[in-house]
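The complex appears here without one of its protein chains, the remainder shown in place.
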Amino acid sequence: MSLDLFSQYIFAGITYGIIYAIVAIGFNIIYNTTGIINFAQGEFVMLGGMTAISFNHFIPLPMAIIAAVLFTMLIGALIEIVFIRWLESPSVLRMIIITIGLSIIIREIALHVWGDTVRALPYFTGNVVSSVTLLGASISPQVLWVLAVCSCIVVLLSLFFKFTPLGKEMQACAANRLAATLCGINAKNMVTFSFMLSAAIGAVAGCVVSPITSSQYDMGTGLAIKGFTVAVLGGLGNSMAAVAAGLLLGILEAFSIAVGFPLAFQDAISISILLIILFVRPHGLFGNKEAASLKEF
Amino acid sequence: MATKKITTIALLVTVVVIVQIGTQLTGTSYYLTQLTMTMYSCLLIIGLCLVMGYAGQISLGHAGFFAIGGYTSASLTTLNVLPSLESGSSCVHLLNSFGLLTASTSMYGDPLLRIHPWIAFVVAITLTALIAFALGIPVLKLKGHYLAMATLGFGIIIFRIVLAMAFFGEADGISDVPGFTLLPGLTVTGNIEERIVNYYIAAAVLISGFVLLLNLIDSRVGRALRAIHGAEDAADAMGINTARYKLYTFVLSAVFAAIAGVLLTHYTGGISPSDAGVMKSVRYVAIVAIGGMASLWGALAMGGVLNFLSLRGLFGSYDDAVFGAILIIIMLFAPEGVLRLSLWSTLKRFKVER
Partner (left out) sequence: MIPLLKIRNLNKRFGGLHAVNAVSFDLKKGAIKAVIGPNGAGKTTLFNLICGALAADSGAVEFDSQPILGLKPYQIAASGIARTFQNIKMFPGMTALENVMVGLHTKSRAGFWAGMLHLPSTLCEEKRIRDRAYELLELLDIAQFADIEARSLAFGQQRAVEFARALASDPTLLLLDEPAAGLNIYETAEVARLITKIQQQGITVLLVEHDMSLVMDISDEIVVLSFGQHIAEGTPSEIQHNKEVIQIYLGE
């Protein structure tokens, strides 16, 4: 394999990998404040892309994206307020089933609104054929957009959790809900925020990848399971590790194609990785066992 | 005890017979086709109910076991082994000398030699049991979200495999699956002439499966399962091998799913990737949840009603959405299942929470 081709695959891997990482971070944000895995996480990505495409018929692209993100945030908030907020210490099984139900409903609504046609946002800069050469690989400028935007999300999120009062309050809730409540933090509102936040980053990711991967009503499940793989790989709840794990999975997938593994089995690869990780190191590649056992399971 | 069991069987048989006579009198015997399909699905659902309600494990991969059963049987029984017999494959020869191959002719009059469905059945069930066993050992150590995702992941892998492999017909699945002659004169097939017989075959299979499971939960094993579900550490202290009980239950329910898969495939004459889809698994979970998780009767009743309505196309293009909505509503308002729902207590719960 030539060096050019090599970096080509690396870039492809990183592009997908960082998207998986964003989905994984979305899982983690909600998991940390609630202990719930939101099975509808992939649907946020889909909604972001699809609504942006629709809005873009009426308003310019940047506005459409902002509108789509706000819209998805609103959906995230609604979901939490209507379906989650008022449940008193629901069992894990109950929450799994509810969020699965939600993902089905969102998907079916999307199907009825947009049909099953594959759509895509226009390229943010340039078009399908334009390319830049980087490290010998010629890549679409959109790839740079994905990398830039997603890196920004990661950095901004960590700043948000470290330095803003709201971010700190969410962290406090994640660490010890009861103690946080006693300090006057409204834990329920924090949960709503966490749903809005993870809907928002999902939607942003959905917008930036749409030109490359296209958007379709049923793209959520696949993304969700890969995002979960990544989240588990990094250790559930650990967002920085999720980035590393996401890149790892993305690159692994890219090279599995490079060595001639059938495309159809690509999903099977990442799921097999998930299963193996779950069996061997359920606390994640980077997590430590003790911290994991202190979590709910 | 014994009288209770006889009453149960009598009740179920009566319902089955009344429905059949009813359709005959009202000239709606085409319902029997969907009823037959429904009953096979119910077989899977009561098996899943055992895993979810009694062993307390969630499985989002049961469509996968259904598909392993159905696809194994379909691919084996549609395979023409005549070329390999002629080329002298010893394995095929062996089957032939035991009379386990059936000769027929294709649509174009070419001679065909096929594996007898009973062989395919045994292979399908054994394969499913082995896979469930191998999968169950690591998977059942997991809990909560991890277990849900792992079983979901298993389901998706099966789905991807049948979708990607030419041997399994890729996106078209396998069609023209021959009937399954259980006994001479008793064939699982979609032929209109044998509709009533097939209705009763399905009923017999389902009722037997149901009674077996009722027996099981009313036995030492059933008590052990309920004990594990209720208080696992206390069950451990009673000397119950919790891991083994969970595993066997998982395998048993996978076998139920595979039997349903085999029979339904021979009945409808085909199987397609959508039968292995995640949505199918979710739907089965939904029905068990609606039936009240730990209630075989609930699972049977809800499985019967909802599958039938869905097959009749009552929910139109909103089929999946209906199941999604049902899932949410049940889990929000009646996590104990609808059969145990009392409106009053739900309203009361609302008032307290406000």
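Note that the chains take the letters A and B in the order they are written out, and that residue 1 is the start of every chain.
Throughout what follows, a residue touches a chain if its C-beta (ideal position, glycine included) is under 8 Å from a C-beta of that chain, and two chains touch if they have at least 3 such contacts.
Bear in mind that the values here come from a model prediction, so they are computed numbers and not experimental data.
Trainee: When the whole complex is taken into account, which chains on show are touched by the absent chain?
Mentor: Its contacts among the visible chains are B.
Trainee: Of the listed residues B:Ala235, B:Ile271 or B:Val285, which contacts the missing chain in the full complex?
Mentor: Of the listed residues, the one touching the omitted chain is B:Ala235.
Trainee: Which candidate, B:Ala129, B:Val221 or B:Ile329, sits in contact with the chain we can't see?
Mentor: That would be B:Val221, which touches the missing chain.
Trainee: In the complete complex, the non-displayed chain touches which residues of subunit B?
Mentor: On the side of subunit B, residues 1, 5, 212-213, 215-216, 219-224, 226-227, 230-231, 233-243, 248, 252, 294 touch the unshown chain.
Keep this in mind: only the chains that are shown with their structure count from here on.
Trainee: So in the complex, the part of subunit A that touches subunit B is made up of which residues?
Mentor: 37, 83, 86-88, 90-94, 96-98, 100-105, 107-109, 112, 221, 225, 228, 232, 262, 264-265, 267-268, 271-272, 274-275, 278-279, 282, 296-297
Trainee: Applying the document's contact rule, which stretches of subunit B touch subunit A when the two form their complex?
Mentor: For this pair, the touching residues of subunit B are 58, 60, 138-139, 141-146, 148-150, 152-154, 156-157, 160-161, 163-164, 278-279, 282, 285-286, 289, 317-318, 320-321, 323-328, 331-332, 335, 353.
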